[in-house]
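Read the structure below first, then the notes.
A single protein chain has been removed from this complex, and every other one stays in its place.
So, chain A:
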Amino acid sequence: MPYYAKSEDWLQQSSLLLQARPSTTRITTRYHLKPARRVRKPKKSDQDATAHEAQLPEAQEKPPRGHLVLKTYEPHSGVTLKYKTSKAAEVTRLIQMLGTLGRRMAAVPVVEKAEDEGMADAPPTEADGAGAGSGVQTPVGQTQQQQQQQQGGGGKGKKKKGGRR
């Protein structure tokens, strides 16, 4: 049962598992709290000990650490896929992932899939939809411009760093 380093990998593997076994796969999200690590007692011989003692109560009242583990489990094959994090910034994204996986469970067509199908349909009608083709091309050009701008910015940053050294 592997832990994935990236949540995207976990999402991809989980959705593959759900595709294969949609009615038995379950996803469990475990949020657990652990008391904060104990702070070592400072040596009393030092004069600084008084200062440390003043700081200690604050350290001991440290809020407990929380962890979030996502687990996809399929009981028939025994497949388990896991992802672990402790960052609050990821929660919203992870719940969104649960949502996309929930769509797969419900057998509601996933939005991305529909787009893929649309793209697959597009190539044969290239000759007919020349206007549509140009419409697709413009955003590509925009992204290229953006990339160039970003590259330019990066270069400037590097120059600055070099000058400082």
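Couple of notes before you dig in:
The definition used in the following text is that contacts are C-beta pairs under 8 Å (C-beta built on N, C-alpha and C of every residue); 3 or more make two chains touch, one makes a residue touch a chain; residues count from 1.
Note that contacts and distances are computed from a predicted model.
The chain that is not shown carries the UniProt protein name "Signal recognition particle subunit SRP14", picked from "Signal recognition particle subunit SRP14", "EKC/KEOPS complex subunit CGI121", "ER membrane protein complex subunit 3" or "Large ribosomal subunit protein uL5m". Although one chain is not displayed, its contacts with chain A can still be listed: residues 19-20, 22-35, 63-68, 85-89, 91-92, 95-96, 98-99, 101-103, 105-108, 160-161, 164.
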